[in-house]
Structures are given as C-alpha cells and as structure tokens.
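For this view, one protein chain was removed and the others were kept in their places.
Up next, subunit A:
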Amino acid sequence: MSNVFAETTRPPRPHLAKGIEQIVPPALILIAFVVAWEFSSVWFGIPKYLFPAPSDFIGKFVTDRSVIAYHFAATGYVAVVGFAAATLIAIPLGLAIASYSSLRRSLFPLIVFFEIIPKTITAPLLIVWFGFGFAPRIGLVVIMTFFPILVNSIAGFSSLNPRLHLITKSMGANSWQTFRFIRFPSAMPYIFSGMKIGMVYAVTACITAEFIGANEGLEVMILTASSYMDISLMFAGVIATAMLAMLLTGMLLGLEKAMMPWRRDQ
C-alpha cells in the first residue's frame, strides 16, 4: 500500500517524453492495422462489396455526414439518458442495501434472479409496454446498465473500514457528514468501476433495442444501408458506433480522473 520510496524526491521526468512513450506504440499498432486492412482486399482478393477497405467507407463520413450525425445523436441520446437514469437509481439503492443488512437479506435473491436473466429478452416486452419511441430503448439501457452499477455500489458502500467511524465519532460528525466526507469518497472507486462496465452495456443495449425496433439510431442506419447493399455506409455505421462508445467511455474516464485525484498515476 504505502510507498516507502515516495519521500525521496523523484527525478523530474518531462511530461512530453512520458506522453510520447505512452502514445507512440499504440498509435503505431493502430496505423499498422489500418494499413493491413487497406491492402487485405488486394492481397486476398476479397471483393469490395463484401469487405470494403477503410478508404472505401471513410469518405462516407463526409458525403453522408448529416445522416450519420443524426443517427449518432439518436443513439447517443438514448445511451446517455438511460445510463444517467440507471446511475441515479442504482447508487442510492446500493447505499440503502449496504446500510441495512435486513434489506440486503430480503432483496438479494431478487437481485440475483434479475441479474441472471439475459436482459435483451425484455426488449420485446418493453416495446409492447412503451411502443416504438425512445422510451423502450431507454428502458432497455436502464435494465442492462443498472445491475453492474448496483452491485458495485453495494460493494463500495460496504468496503468502508469500520474503524474510521472511531475518528469521525470523536469529531462529532453527524451521519450526513460521515456520508459526505468518508463513505461516499470511499465507495467512489467501486462505483466508477460499475459505471465503466455499465457504459459499455449502455451502447450495446441501444444497438440491440434499435435492432428490434426503432425509427432512428446507428443500428437503424446500418439496417437501412444493408437493404440497399450500401456496405460502405454499414461499415461507417460500425465505426461511428465504436466512436460513440469510445467518446462516452472517455468522458466517464475524464470524470473519474477529475473526481478521484488521489488515484491518478497509481
């Protein structure tokens, strides 16, 4: 845990050199991958209408940018709203379950039961209940992201060293102060791990829901493109989805860094 060498002053390391060291190798691998993909159709003789090279669909981001942006925004909206709703329900519930052992005992079988169900099964039901709008898709995102955040929140709020209460009690802390200064920050690393898992599920849930029935969204765009055999637009949709997932996860990582400065360079 404790770093005994931390007291000696570290030799100053230029941030630039460190940055280059971190960025260059993965960038090289990425470039090599794209180049290999580009030439694979030539090398292996794969027809372009089945497996286009990056140069074939990268132009789609210019020519079809308004279509891609529209569907990107729709999928992003569903993912963000569903994820936020799941987080806002899961964290307080996790706190309640961690705080009251009777609640934990009585709710646990139910949580295990719902957690073990493949969540996508509920999608047709959600469409029956909520129709074809944004609502059933947001519902599926909530259902899929809720459990990892809940389970991690329970673990986080249960992880507190009970001896820390000796310190807060002797300071005369009330329960709100104990929560704000001790319990919540202690649980934060766990909650963020749950949220990071949840964010990956959120995008998956959006795409799944759009597959089953929707009027807009990246999967809708891909399905439409497939009916026209526009394979380049399909690939552009896949890349756009990956970019959406990366953007949302990146924002979450940024938030994590901002909120937990003590875990930087650990």
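Things worth noting here:
Keep this in mind: a contact is a pair of C-beta atoms (placed from the backbone, for glycine too) under 8 Å apart; a residue touches a chain by one contact, two chains touch by 3 or more; residues count from 1.
Here, contacts and distances are computed from a predicted model.
You can't see one chain of this complex, but its UniProt record names it "NitT/TauT family transport system ATP-binding protein", from the set "Cell shape-determining protein MreC", "3-isopropylmalate dehydratase large subunit", "NitT/TauT family transport system ATP-binding protein" or "Cyclic GMP-AMP synthase". In the complete complex, the hidden chain is touched by one of A:Val67, A:Ala155, A:Met188 or A:Ile239, namely A:Met188. Among A:Ser41, A:Ser99, A:Thr120 or A:Thr168, only A:Thr168 touches the chain that is left out of the view.
On the side of subunit A, touch with the chain left out of the figure occurs at residues 1-4, 6-7, 161, 163-164, 166-173, 177, 181-182, 185-186, 188, 260, 262, 266.
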